Structures are given as C-alpha cells and as structure tokens.
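To start, the structure itself, in structure tokens.
Missing here is one protein chain; the remaining ones are kept as they sit in the complex.
Right after this comes subunit A.
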Amino acid sequence: MAEITIQNLVKTYPGQTERATDDVSLHVDDGEFMVLLGPSGCGKTTLLRMVAGLELPDAGSVHIGGRDVTYLPPNKRNLSMVFQSYAVFPHRRVRHNIGFGLAMAKVPKAEIEKKVAWAADLLQLGPYLDRYPAQLSGGQRQRVAVARAIVMDADVLLMDEPLSNLDALLRLGFRAELKRIVEQIGTTTLYVTHDQVEALSLGDRIAVMRTGQVAQLGRPIEVYDHPSDTFVGGFIGSPPMNFLDAMAHGGVDGGVDGGTITVGDAKLPAPGGLPDGPVRLGIRAEAISVVDAHTEGAVPAMVDVVEPLGAATLLTVRVGEQEVKVQVPPDVNVRNGQTVHLSLTPRAMRLYDAETGLGLDLR
C-alpha cells in the first residue's frame, strides 16, 4: 500500500495539438479509493496509464509511496490493474491467470496456490479454476481479471472502466461486490469511469475531469451537492442538475439575507452578497417539489413529459422557455400539459456565474 502523488502531469499524444492531460496534479492518500470521472476524451484514462507506466508524460512526475516512478517501466512499479477489456490471457487456465503476477515474481508454488484459492473464493471462481477463459462468460472473465489484480501485494490497484463491458444487471451486482472487496484488502485504488453513478457509489473521493484538467475534487456527496461549476453539475447526477437563467439582486450593501433571485416572474429569497445581474441557478430535480398554487415563491411551470420510474416520477416541465427536470413522489398525480407550481428548496440552490459557469461561493 502506498500513496500516489501526481504532479503537473502534461501529456500530448503524437500528432495531436490538444493536451490529453493538462498540468494535472492529484494526491491519493494511502488506502484511499479515488475515482477519476469524466466524459470520454477528458484525459482520465491517459492519467491512469501514466500512473501505470503504459504512457510516459511529457512533463511532470508520478510518485508512488514516495518513490519517483515517472519513467520506470510498468513491471518495476509494483502495481496491479484491471483492464477494460479484462485482458485475461486466453492461453492460460483461470488458475494460472490469477497467479500470473505471482508466478512472474517467482513466488513459491505453494504460496501462489494459497493466494489463488483465497481470491477464487472471494470472487466465487472456485469451480472454474481449471477452465480456459474462452469457456467462461463475460462476467466470470471479469472476476478473473479482478482476482488476478487482488492476489498481488501491490502498492496500488488501478482499474480502467472495469464494469463497462458488463450488462446493466451484472454491473449493479458486481459494483457492490467490488466495493466490499476493495474495502477488505484496503489497497490504494485509482479507478477510472465515465459512469457517474459508479463514481458516487464507489469513491472515497472523486476527481471530475474535463479536457485534461481536474474540474472538481471532493467526496462524492460534496461533488453531488456542491458542483464547482455547471459542467460538473451537468455531468453528475441522474438526471443532471437543472440550470435556470435567473437575475440576482444583491440587496442593500450586499446585506445578509437581503438578496433575491428572479426566475421568470417568481421572486425567490437568496443569500446576500450577490452582485446584481444575470446568474445561473442550479438545482437538483429532487430538490424541487410540486406545491399548491398559493405557496409563496412558487414558480409556475407547464408539464411536458411525465415519466414514472417506480420509486419516483420524473417530470420534464417548462419554466418560461427553460426546461427543468423535477423528481416527485410516485403518488403525485400530474398530466401532460397541466400547469403546476414548483417550490425550490432554498438551501439546495447553487448559483453560478452566467458567463464562466463557475460557482459563486456563497455558502
């Protein structure tokens, strides 16, 4: 186990003009589960591959456990990794796939067997140890890939979208299992995904990446509740955060509790200290509720789409020209075309600069 310190990593792929990672720095604590989250092309996999040594950076450094590994080959870094494609060796039986890293390190046979048995037990691979990968299902191959990674006494466990090739049901089941296993072995983990639900459910912390940079770094609930900008808010959550064009009125002298925000015709209370002018109001679907028309500060809206999801009902409504997602309890009875009134939970409102999309820090 070890901490990972990434400093100012810059990487531009040959023939490209844009940087794949642009001066990224990140510290992962010993034993921490860090998720790199972002849309495809944001540089998260490149960053992981530089930690693995599969790509070399143009500038910057990677330290693992205080050791500078920036230019060390992968086999000298004491890592283990789960690949998106699994990369389970087709010519080796499951047993010899799981024990691959140990065999390469010339660990005594008896010890390899013991560890393989332990990992196989943990991942329910016992009955398949003498099969070849071609005789396994995709989910089982994935388990082999994870088993192969956890038997290593590695400093760092790297995972590159390990669940993305599984079907939805398997993914859900295996996600919980993966969390349990990683918590049990306690290895420092760097996990790449583009699936925000995965990131929220697995990570101790999440680094949201965009165009080669870390847009926000924080615990899942922080990232979810307080997105640092409209990009992060729009990327995390299902549905993503709503953003409404609004006008802020800071009140007298930026006085406390003095501000208001106008959305359409509705006036909402807002924290003080706001500069007058246009802002983007961010609010999550579950922080909006449908209320009685006479409620103070209720925003009228027109229902466009009603999607019952079982546990909740998702409404797509229009506030003026702006589309808003609202999550209401399943027993709320609304129909298409109906006018409803929305109440926005004040402490769930986030304000962003209308031009840059950056959060206005008013907490």
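Here is the rule we go by: a residue touches a chain if its C-beta (ideal position, glycine included) is under 8 Å from a C-beta of that chain, and two chains touch if they have at least 3 such contacts; residues count from 1.
In the analysis below, contacts and distances are computed from a predicted model.
One subunit of the complex is not drawn; among "Cell division protein FtsX", "Carbohydrate ABC transporter membrane protein 1, CUT1 family", "Monovalent cation/H+ antiporter subunit D" or "BlaI/MecI/CopY family transcriptional regulator", its UniProt record names it "Carbohydrate ABC transporter membrane protein 1, CUT1 family". The residue touching the chain not shown here, chosen from A:36, A:120, A:152 or A:340, is A:152. Check A:21, A:78, A:242 or A:327 against the missing chain and you find that the one touching it is A:78. Looking at subunit A, the residues touching the absent chain are 52-54, 73-75, 77-81, 83, 85, 87, 89-92, 100-101, 104-105, 130-135, 148, 152, 158.
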